[in-house]
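Comments concern the structure below.
For this view, one protein chain was removed and the others were kept in their places.
Order as written gives the chain letters A, B, C and D; numbering starts at 1 within each chain.
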Amino acid sequence: MLKISNLQVAYGGIEAVKGIDLEVPEGKIVTLIGANGAGKSTTLRAIVNLVKSKAGSITYNGEELLGLDTTKVVDKGITLVPEGRHVFPDLTVLENLKIGAYMRKDNLDADIKHIYSLFPRLEERSWQAAGTLSGGEQQMLAVGRAMMSRPKLLMMDEPSLGLAPLVVQGIFDIIETLNKEGMTILLIEQNANMALRVADYAYVLETGKITKAGTGRKLLADESIKEAYLGKSQRNK
Amino acid sequence: MSLLRTENVIMQFGGVVAVNDLNINIKKGELAALIGPNGAGKTTAFNVITGVYTPTSGKVLFTPTDKSGTATEIDITGKKPDKITALGVARTFQNIRLFKELSVLENVQVATHLNTDYSFLSAILRTPKARKGEAQAKADCEFLLERLGLIDLRNEKASSLPYGQQRHLEIARALATKPQLLLLDEPAAGMNPQETDELTDLIFKLKTDFDLTIFMIEHHMDLVMEISDHIYVLDFGCTIAKGTPDEVQNNPKVIEAYLGVDADVED
Amino acid sequence: MTMETFLQQLINGLSLGSLYALIAIGYTMVYGILRLINFAHGDIFMMAAYFTYFGIAVFFLPWYVTFIITIGLTILLGVTIERVAYRPLRDAPKTSLLISAIGVSFLLENVATYLFSGKPQAFPEFPLLTTPFFIGGLSIQPVSIVIPIVAFILMSALLFMINKTKLGMAMRAVAVDYDTAKLMGIKINGVISSTFAIGSALAAVGAILWCMKYPSVLPLMGVVPGLKCFIAAVIGGIGNVKGAVLGGLILGFSEVLMVAFFPALTGYRDAIAFVILIIILLFLPNGLLGKKQVEKV
Amino acid sequence: AGCSSGTTTTSSGDSDVIKIGVFEPLTGANAAGGELEVEGVELANKLRPEVLGKKVELVIADNKSDKAEATTAAARLIEKDKVVAILGSWGSSLSIAAGDVVKTNQIPSVALSATNPQVTAGNDYYFRVCFLDPFQGTVMANYASKKLNAKKVAIIQEVSNDYSVGLAKFFTDSFVKLTGDPNAIVATGNYNTGDQDFNGILTNIKAANPDAIFAPGNFTESALIIKQARALGITAPFIGGDTWETNEFITVGGADVEGAVMSTFFDDTNPLTEAGKTFVAEYKKAYPDRENIAAVTALGYDGYMMTLDAIERAGSADPVAIRDALAATKDFEGATGMITIDANGDATKNEAIIKTVKDGKFTYMDSVTID
Partner (left out) sequence: MNETQNSLGAYLKLHWKTAVFLVVLLIGIGLADIFVDSYMRRLLNLCAIYVIVSLAMNLVNGFTGQFSLGQAGFMAIGAYTVAIFTVPVESRAAIFYLEPMAPFLANIQLPFVVALILGGLASVVVAFFIGSPCLRLRGDYLAIATLGFSEIIRIVFTNTQSITNGALGIKSIPTISSLWWTYGTALLIIIATILLVYSSYGRAFKSIREDEIAAEAMGVGLFKTKMTSFLIGAFFTGIGGGLFAALLGTVDPKQFYFTLTYNFLLIIVLGGMGSISGTIIASFLVTLGQEALRFLDEPMAFGLDLPIFRPGLRMVVFSFLLMIIVLFYRKGLMGTNELTWDFMAQKFQSIKKKLSRKKTSTEGGGK
């Protein structure tokens, strides 16, 4: 569905992404893991053209996305839950959800109910200005907001960042549910352990290059990955 | 001997009771952790302690030790943040707040400003005192950067650092204020388990080397459980549990409210 | 002072205040979205006055045609300014955006001086609206009644647009975060342009009514009203339409009443706007109706 | 036309031209006045383009109605363009600003319509062809009390305008003296240049119900004041100073300024001198479409003519010589009357013209002589 080949991005001097190839098949969960500054976020931002790409191509169902205006990309059914939430602080929680469906003309009530059922905390706060939500609450809102546009491809940038384990669990459950509902998902995670569990396919990004790729299970078993990303609590057992 | 105490601190925002009757007591030299679900009020607690918010009610009491080694308890409730920092409480921020356009070194140097013992006039005139002060500060800062492995980046713009290193810089900057109590708000957020492990060791070393007392908000349970002496658990602003890691870990209330049945600590 | 004099002063204050209000709304709109003091607003107002002047006094168009053309041209001007002078600086430091605004203001003033000369032009008379009628000793110009009414209607319309329509929501979103707004599929350029269109249209209406009451058109006529109306917007709570109107009225009344009660101080009249501004900001840093911003740390 | 070649060649030093600087506000608040004076100067230059057998070249500098600009502009005329004399500027404060420059550089200057005593006071190099504020103030005070039999007068002054403040002061003094009533001024209103709303002060004045209102100041503001006064139902006559005499005063003020009375320097309908007649005739030729001639234009004309007369008498284009000749000017026949320069460098004129607006025109009413 989404196909990236030889994508290169640089911020001024800094080469953030140095020519990566990556594929997201329809209806699958693909995850992209890697250390800080590896270039994960940059990759996603490049897909929706929030940063200019230097070279390469990004095709979505065969159409070239590169250089396409962000709104156009979104129009095609791709959404991004940005790293660090970025909810609209002055809008209420409810308005944030509504604006997530900005391009939709149909009725939203059903979706809003659905999201409130997923995140009861949001319903309690639905009239609070989003800016005053806690980090975690904002993350939930950001995910909910993205879902409002009923995207075909949902991209999440570290949705678990700063979330309590319980909520992280919740987020991952939701990711799986959405996927079962037929949504294709491209997921960036620090929490490699969990990410690899849900992922059908995974890529490992290191300093702007893809160093490993394979099914989630396969990478989960990979020793060097364990070393690098799964940390002590894994190795102990 | 207790270094930081709060007495029935309550923080309200309009209707939201972010922190409800918080009573903590942190002993000198210990490493305490503050955990709890999102929105429990952890960051708010920090903001109250550091003077960013003035609590709706309650008291915050800090007991710094001055040069002569005598410790006196001071009521810091509602004092201005810089005054509190000057007394010896430093912090990092959950959503990184570095001085983006300044170099890594300058970021740390700023934190030494509160120790400048010369006026802006002598700074302009570059009096010997001023010169000595500047040089000393620079030395201290470079030492800190050394410790946090940022020395090679000293002239980079803070904003161009990767996330992880920005967090390290935040810690370096906090240390430069020569604190007695260091508050860390989710230092490991956005780090993978391995980096988290490295951070764990680092925090531990810093604690001993600078004989700090540390109060830390964290979600990475393995980190928390490994290094903290004492843990407070918040939920909806209320303290639902406090105690040693083991006590907390096995506290049914906590498990139910927070860790969840199959928390990834155990698997 | 006699009751009559006092009432007369109140009438003076009301019409002046409503004029301030009309222009202040324009400031608030633009500031609300771009966080930019659109220094050129006062000069857009000035240009609108010239458009009307030329339409009626030079090309002898019927007034209603002229008004439509004026509003049209003014919108065009406002949108162009945004397109040319502000859009390229979107992600530049805020101050260069501001200096750009000041630059545009300079440019408009100088171009106007160059084209229309520093001499004042006489704005056409609208006897229907300007010939006063007398109630007792009170003299009232019909326009003095029209102005508040127009101001109120436009305010209500605007409030509806901002709070109840999709465009309004988009505006508030764009106001805080371009990138994320784009991710929602909002075409931010469109939103911003429409903001400027609305702001300029208001300036045009303001200019027309202003000139009916004070019928001289000058290249620098926009400077002082511009400044005062921005202050009005701030007093009321910038970004808040109701606030702008409230601020405008407060300013209008206090100016006139100060003159009324302290004739000796009339020379200080222009200072009062700033005095009020500072007093209000001291006690209500976000203005009268501006919502409190708690910075979440 | 001849001149345009002049200014374009700023080649100084070539001895077959004598350069005279024209130092006027051509942009900014005072632009209107400045342009009128320039017209007069240019007209005079057309009529008398030569002196001592040399071509006279005008160098026009815009002082932008701004003091800082004014000083540089003056310095520029002197240093860059090497002018031997300077004419202007409309707006006393601008002339005053240039005062030090011309004094230190010893370049004689002739103020045309700058009526503030400060212009020539303590400056041997500044002269003027118009009368002074004190005189004008007295004239209007006399008019108010004698012709209008006013007992109570209200004053509206433009506080940010030295001309207006000065005139108001002198008017008050002599009016109080004339009526012998210390409270003869029943109300005073202040405004700032550029203000457009005067209803506040006018409402106060209405309450004080004066016999006449003296409102010297910029023509734009004054016209608006009168309009708003009439709209408020104030019927008392408005009287003012020479600055009112501009077309804008009438176009802006419309029907409401009918009957407004002002003192001025010159009346094109019956000039006082032969020179006046020629000037009027020539002006009508040059600008056929203008209904009336502004006094400041006549003064511009006089300023130029008087300077050339001085150059001729001096017999050289040496600034200091010209200065001495100017100081010695006696009974020079100008368009605005006979001019004799006194010790201060001021034109001793004891006659002022009173005009009023009638059928949208400035029309001669009276000429007042005060000794």
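Miscellaneous remarks
Definition applied: contacts are C-beta pairs under 8 Å (C-beta built on N, C-alpha and C of every residue); 3 or more make two chains touch, one makes a residue touch a chain.
Since the model is a prediction, treat every value here as computed from it, not as a measurement.
Shown chains touched by the hidden chain across the complete assembly: B, C, D.
The residue touching the chain not shown here, chosen from D:Asp124, D:Asp162 or D:Asp211, is D:Asp162.
Checked against the hidden chain, the listed residues B:Ala123, B:Ile151 or B:Leu202 yield one contact partner: B:Ala123.
Not every partner is drawn; the one left out touches chain B at residues 50, 52, 80-83, 85-86, 90-91, 93, 97-102, 106, 109-114, 116, 120, 123-126, 130-139, 142, 173-174, 176-177. For chain C, the residues in touch with the chain missing from this view are 31, 35, 37, 84-85, 88-89, 92-96, 98-100, 102-104, 106-107, 110-111, 113-114, 117-118, 223, 227, 230-231, 234, 238, 267-268, 270-271, 273-275, 277-278, 281-282, 285, 295, 297.
By the touch rule set out above, chain D reaches the unshown chain at residues 1, 3-4, 7-8, 22, 26-27, 31, 38, 42, 58, 60, 62, 66-68, 71-72, 75-76, 78-80, 93, 96-97, 99-101, 104-105, 116-118, 121-122, 158-162, 164-166, 169, 190, 192-193.
Rule of thumb we're sticking to: only the chains that are shown with their structure count from here on.
For chain C, the chain whose average C-alpha position is most distant is B. Each chain gets a centre from its C-alpha atoms; the one nearest the centre of all protein C-alpha atoms is C.
Averaging C-alpha coordinates per chain places the centre of chain A 76 Å away from that of chain D.
Computed from the mean C-alpha positions, the centre of chain C lies at a distance of 37 Å from the centre of chain D. Centre-to-centre, using mean CA coordinates, chain A is 30 Å away from chain B. The residues of chain C that reach two or more other chains are 294, listed in rising order. Contact with two or more other chains is made by residues 13, 43, 94 of chain B. On the side of chain B, the complex with chain A involves touching residues 13, 16, 36-40, 43, 94-95, 160-165, 186, 189-197, 219, 221-222, 257-260, 262-265, 267.
Contact residues of chain C toward chain A in the complex are 166, 169-170, 172-173, 175-177, 179-180, 182-187, 294, 296.
Those residues of chain A that touch chain C in the shared complex are 48, 50, 70-71, 74-75, 79-80, 82, 86-91, 95, 98-100, 102-103, 131-132, 145, 149.
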